[in-house]
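Complex shown without one protein chain; remaining protein chains in place.
Letters A, B and C mark the chains in the order given here, with residues in each chain numbered from 1 onward.
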Amino acid sequence: MSKLRVAVIGAKGRIGSEAARSVEAADDLDLVAAIDRDDPLETLTEAGTQVAVDLTHPDAVLGNLEFCVGHGIHAVVGTTGWTTERLATLRGWLEAAPGTGALVAPNFSIGAVLTMQFAQQAARWFESVEVIELHHDNKADAPSGTATRTAQLIAAARTEAGRPAQHDPTTHGLDGARGADVDGVPVHSVRLRGLLAHQEVLFGGTGETLTIRHDSLHHSSFMPGILLAVRTVPSAPGLTYGLEHFLTDGPAAADGSPTGPRGA
Amino acid sequence: MSKLRVAVIGAKGRIGSEAARSVEAADDLDLVAAIDRDDPLETLTEAGTQVAVDLTHPDAVLGNLEFCVGHGIHAVVGTTGWTTERLATLRGWLEAAPGTGALVAPNFSIGAVLTMQFAQQAARWFESVEVIELHHDNKADAPSGTATRTAQLIAAARTEAGRPAQHDPTTHGLDGARGADVDGVPVHSVRLRGLLAHQEVLFGGTGETLTIRHDSLHHSSFMPGILLAVRTVPSAPGLTYGLEHFLTDGPAAADGSPTGPRGA
Amino acid sequence: MSKLRVAVIGAKGRIGSEAARSVEAADDLDLVAAIDRDDPLETLTEAGTQVAVDLTHPDAVLGNLEFCVGHGIHAVVGTTGWTTERLATLRGWLEAAPGTGALVAPNFSIGAVLTMQFAQQAARWFESVEVIELHHDNKADAPSGTATRTAQLIAAARTEAGRPAQHDPTTHGLDGARGADVDGVPVHSVRLRGLLAHQEVLFGGTGETLTIRHDSLHHSSFMPGILLAVRTVPSAPGLTYGLEHFLTDGPAAADGSPTGPRGA
Partner (left out) sequence: MSKLRVAVIGAKGRIGSEAARSVEAADDLDLVAAIDRDDPLETLTEAGTQVAVDLTHPDAVLGNLEFCVGHGIHAVVGTTGWTTERLATLRGWLEAAPGTGALVAPNFSIGAVLTMQFAQQAARWFESVEVIELHHDNKADAPSGTATRTAQLIAAARTEAGRPAQHDPTTHGLDGARGADVDGVPVHSVRLRGLLAHQEVLFGGTGETLTIRHDSLHHSSFMPGILLAVRTVPSAPGLTYGLEHFLTDGPAAADGSPTGPRGA
């Protein structure tokens, strides 16, 4: 079987260079181009690229994707900065290129994506739920984007299941002790030297608790998700938002993420 | 709306008496009978029972269920001791009573059932997986039945996804350090004063880990699952094995448990 | 060897009745009296009580202790409501009764006391420290008293070791995400159905973290500490505040690292 021909755009960045190495190391993939900001996009077509991985910058990504989609190159996009408008632009290009697919994902860690899926599935079954996220002590925002998103998904699943808002028993105490309120779900942010990125979702019901914990110990945790996306995107024409849609073999994937534009 | 008329058989046992109290406390359920071994089964029909909860003994359960199914009473069964033959007998009775349903479940803890479901869903995505179960220091068997079952489900999901057996790097060490081997999944059993029943499933991939942990802190953890089953079984004619089939609103429920006789 | 003669005051309360049973079950202790509010204190002297355990009410405890100390009965006190003034009153009585001892303790859980000790010992060695306490969803105050006290002890130990205040990297986010500030130590309070009382102290340094976690799964966790206090208080004349003073073999033992060649 011939190998899938893959290019990495942004190959000099930390994640981009690691992605290039990972593609190179995969038996079923062929790294045919590894370009950065000063290289012409034509390198991609000259190399016969089938799938391009974009790990660049919000300023560059749309131009890169217009070129790729225009030339029938499937795209896997980890670059940030997506808005509804930007997604609509990309969807327009894809509609004009039937058979070409693009996956845009805010998080390529399979563990993080599964954590969100499981949290959504568990949400309706428990009276109580809180989120604790723990990160290194250089992180400027609290809560993390992933924790905020997780709490929102949980809150939506509770609402959909007809669960009432959870009751906070606290009548007196110190400000902040009960965390931040994200759609009624308390979220606690720990900042600790030595950590990287970690998240716990705690569910509590009568006599029992269920905890889903994700630990990111190295930024290489994005690689398996990127490779999975590279292998899957050729058979997923159009725009897909969120890696969860590519975890299709999992029993839950079918009706997965409630907000992804896919299929809309 | 009229309340569902529920009876508990084995109402003097520890779990049975708690189940009776839980039914009584539920707004939508009416406890119409609470009988034990010396009470006639006709009490159930005289009381107009719609659903009977059997929490008795392997010696008594089949007789109880023959009576219930024969009289069109749906059954929720937590009594243990089921074999393939016994399930076949029960299925035969149910086929002769169209519209009547019976749920037999080895575990009514929703947290435990979700842990197994999530473990199955995650299994295909990670190179490594091990199970740690932790129980009080009076438990005679190791590993626990739940941990063994969880490991088997994980192993089956890995096989189904075409994953090779996981590699044990250990070349020297002490006997037992690497746990028990259940279909290729290491299972470790901790016995500790002060604990009740706890289980952790640890998945490891490149740069990240995913942990699913279930803590049973009180035997009341079975009650929400029993009540869920009571409410669901009237609309699930025939035999259902495993509470996971009633967690239908969860995205994963459809193709849930790989071994349940339901639908067979 | 003759058994120590022990009485329980408040023997009809939940903790008191359990304490009476625990004393009765101990081979080296003799339960000679178990009284409650309507019983005369003279029962204690008539029974030849050597140690009285007071598990009553702030309104009753001072009267009980005046009687005990006045009759040379050692006291172990779990009743709450102590102030500096009340402790001074008790100390005065004890000074007039040389050889008589009283232990007043806010927490008889050995695990909770060790957690605080270890947290103090570790505090000076790590850049970062945060506390997470997790309780059942009926708890009205947040943070818990134990967590507040733990954070204060950690802060004091850091100050004593000359550590600067820890830096919070958060520049933007949601109110409450970073927890309550107790003397510069962030404290997070989780409230979850199914939990009892749990606490985690997380320390972070370059490349590593150290976590000390205490789980109270049943209120019987106070019993070993109460029995330890009963056995120790006869040889500890005067007032002792805090069970940690009776865990004297712990810290001492650490210095005698059994195999280090140092000083040999």
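Keep in mind that, in the parts below, contacts are C-beta pairs under 8 Å (C-beta built on N, C-alpha and C of every residue); 3 or more make two chains touch, one makes a residue touch a chain.
Quick caveat: nothing in here was measured; it's all calculated off a predicted structure.
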Left-out chain, listing which of the shown chains it touches: A, B, C
Among B:64, B:100, B:150 or B:209, residue touching the chain not depicted: B:209
Touching the absent chain when the full complex is considered, from B:35, B:97 or B:195: B:195
Positions on subunit A contacted by the hidden chain, ascending: 194-196, 215, 217-218, 221
Subunit B residues that touch the omitted chain in the full complex: 126-130, 132, 134, 137-143, 167-182, 186-195, 202-209
Those residues of subunit C which, in the complete complex, touch the missing chain: 87, 91, 109-112, 114-115, 117-118, 120-122, 124-126, 153, 156-157, 160-161, 203, 205-224, 238-242, 244-245, 247, 249-255, 257-262
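Keep in mind that, in the parts below, only the chains that are shown with their structure count from here on.
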Chain with minimal offset from the mean of all protein Cα atoms: B
Chain centre separation in whole Å, for subunit C relative to subunit A (CA means): 46
Between subunit A and subunit B, centroid-to-centroid distance (C-alpha), Å: 33
Interchain centroid distance [CA atoms averaged], subunit B/subunit C, Å: 40
For subunit C, residues that touch 2 or more chains besides their own: 194-195
